[in-house]
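The complex appears here without one of its protein chains, the remainder shown in place.
Moving on to chain A:
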Amino acid sequence: MTRASLPLKIAALGGLAFLHVPLVFILLYCFTTEERSYAFPPPGFTLKWFGVVWERADIWQAVGLSLKVACLATAVALVLGTLAAGALARARFFGREPVSLLFVLPIALPGIVTGIALRQAFGLMEIPFSFWTIVLGHATFCIVVVYNNAVARLRRLSPSLIEASMDLGADAFQTFRLVVLPNVGTALLAGGMLAFALSFDEVIVTTFTAGQQSTLPIWMLSELIRPRQRPVTNVVAVLVIAVTFLPILAAYYLTREGEAVAGSGK
């Protein structure tokens, strides 16, 4: 191994700083005493914003809604994504490639297109915007993440394992439970965690599909306009980092030995 040259080291450090210094500021201004504007350096340090967050019902409502939406969207995605992957991983039929492209398309489309399309569809079908329309909106891209992970793992699963299971007397359901699921389990877990993280901080699709509810990201967006108690959003942002970072990290470790976590770019 050759050692990296000095300019390269500087460039690498610069890149890392570019990515992460803003996060440091988020953390720093959780503790500032100045609530209207952010001056550097912060005039003083306090922990009172954590207390304020703790007591504000609107925040906890938003957190609760976001968690519920993310859980449900992930559950829907796990079921539908796994089924779709099972159908498309190995079967050969006319139109298979277009169909699998259609499954992945929602993640490639800009969220704003997905959002407006869903909004118009819900409107035309006269479905009132509610908690459930948010879940459906999130499920569109969560399915892709689960599907991508599951399909990659299923393709690596030797087809003779399934035949062997059937040969030994297991019906389709037993084969799925005893052979397929244990072999794709970690891929599903990783896909599910990623789906959860994507849903938890989604803004664009949510804006178009929500009624009066505000999920946590929407709440933060509205909070930015207000002049008072600014550090509160910082505290919440740190919470969001914690909630979304941990599952992504876990997903990364779970699939590290296998394939890359496809579709993590949304």
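One rule holds in what follows: a residue touches a chain if its C-beta (ideal position, glycine included) is under 8 Å from a C-beta of that chain, and two chains touch if they have at least 3 such contacts; residues count from 1.
What we mean here is this: contacts and distances are computed from a predicted model.
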item: Protein name, per the UniProt record, of whichever chain is missing from view ("Biotin carboxyl carrier protein of acetyl-CoA carboxylase", "ABC transporter ATP-binding protein", "PqqD family protein" or "Dihydroorotase"); value: "ABC transporter ATP-binding protein"
item: Listed residues A:16, A:79 or A:168, member touching the removed chain; value: A:168
item: Given A:37, A:158 or A:212, the one touching the chain that is not displayed; value: A:158
item: Listed residues A:24, A:105, A:121 or A:178, member touching the removed chain; value: A:178
item: Contact set of chain A toward the excluded chain (per top definition); value: 158, 160-161, 163-171, 174, 178-179, 182-183
